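Here the complex is missing a single protein chain, while all its other protein chains stay put.
Here the chain labels run A and B in written order, and each chain numbers its own residues starting at 1.
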Amino acid sequence: MTEIHTRGRSAAERLRAMGLSLPEVRESSKYVNHRTLDASIYIAGQLPYQDGWLLGQGTVGMDVEMEAARGLARHAALNALAVAADAVGGLDRVRIVQMLVFVASTPEFGQQADVADAASELLVEVLGENGRHARTAIGVASLPLNSPVEIQMVCTAG
Amino acid sequence: MTEIHTRGRSAAERLRAMGLSLPEVRESSKYVNHRTLDASIYIAGQLPYQDGWLLGQGTVGMDVEMEAARGLARHAALNALAVAADAVGGLDRVRIVQMLVFVASTPEFGQQADVADAASELLVEVLGENGRHARTAIGVASLPLNSPVEIQMVCTAG
Partner (left out) sequence: MTEIHTRGRSAAERLRAMGLSLPEVRESSKYVNHRTLDASIYIAGQLPYQDGWLLGQGTVGMDVEMEAARGLARHAALNALAVAADAVGGLDRVRIVQMLVFVASTPEFGQQADVADAASELLVEVLGENGRHARTAIGVASLPLNSPVEIQMVCTAG
């Protein structure tokens, strides 16, 4: 993370340097991707979609490996970041407050924090201090479309 | 939804036109149904109770069918709406910000969004623009009293 955090670089530049870009935000007909209440921006649960495709399906600890799960967590976080950037008018103004990471898990699986760490690291790599957040990681029975990971955030304009 | 959203009708009138009414709010001795912090009103998780009875039990994808689950999601949302109306002093002043929908699910079940959609549709049918919300739907192992659905909301006075 040391090299990435070069002072003066924008969040968008850091993202590019990581070989990433903000995905296009998917819309739902039933709910909105974010809702603002005073300074709080509530972001709807995001799945690891990319270009309209869900990047994985299954249960971590059974048919989804740790490294795959971590990659999916990063993608879901990236989608949440895209919604947040939309909401506040640019990635450089996004400050993350709280992240809830849901991991589809077997009853025996206990490494939800390792999966969530991948998302937490991404946020700090891209946003620096603005990416630091309170976090909760839990293992759930299953997620929409059998996604292995789902991420919900509260953020604000930094 | 077109007909229901007739301009000038109140939320209470729309609810009545749907053949529904706000249920009486159940109290717990251990916690409160809502707590306010600045403009944010946090509503405790609501189960699909009606007249003191839990309307269903079981796991969606196993012993609870989709249509039954959707009906239960609507009832849980209605209970949350009753708490919200209590909190802000009337249904017409309720604005929903965020909804978390928990669906008791088998590991193979992936249609939590379809269950949650029933609750989202209800909110918009009753409250119009004030009913639009950020949403997260997840599948959990089990819920209190083996309820198939539980709904938590953050709302505000619109």
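What we mean here is this: contacts are C-beta pairs under 8 Å (C-beta built on N, C-alpha and C of every residue); 3 or more make two chains touch, one makes a residue touch a chain.
Fair warning: this is a prediction, and the values are worked out from it, not measured in the lab.
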Contact with the hidden chain (one of B:Leu15, B:Val94 or B:Val140): B:Val140
Residue of A:Ala44, A:Ala69, A:Ala84 or A:Ala137 in touch with the missing chain, whole complex considered: A:Ala137
Residue among B:His34, B:Arg74 or B:His133 touching the omitted chain: B:His34
Touching residues (missing chain, whole complex) on chain B: 28, 30-35, 37-38, 40, 42-45, 57, 59, 62, 100, 102, 104, 106-107, 140-147, 150, 152
Absent-chain interface as seen on chain A, which is shown: 38-40, 96-100, 104-113, 116-117, 120-121, 124, 132-141, 154, 156
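Heads up, the rule we're going with is that only the chains that are shown with their structure count from here on.
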Computed distance of Cα centres, chain B from chain A, in Å: 26
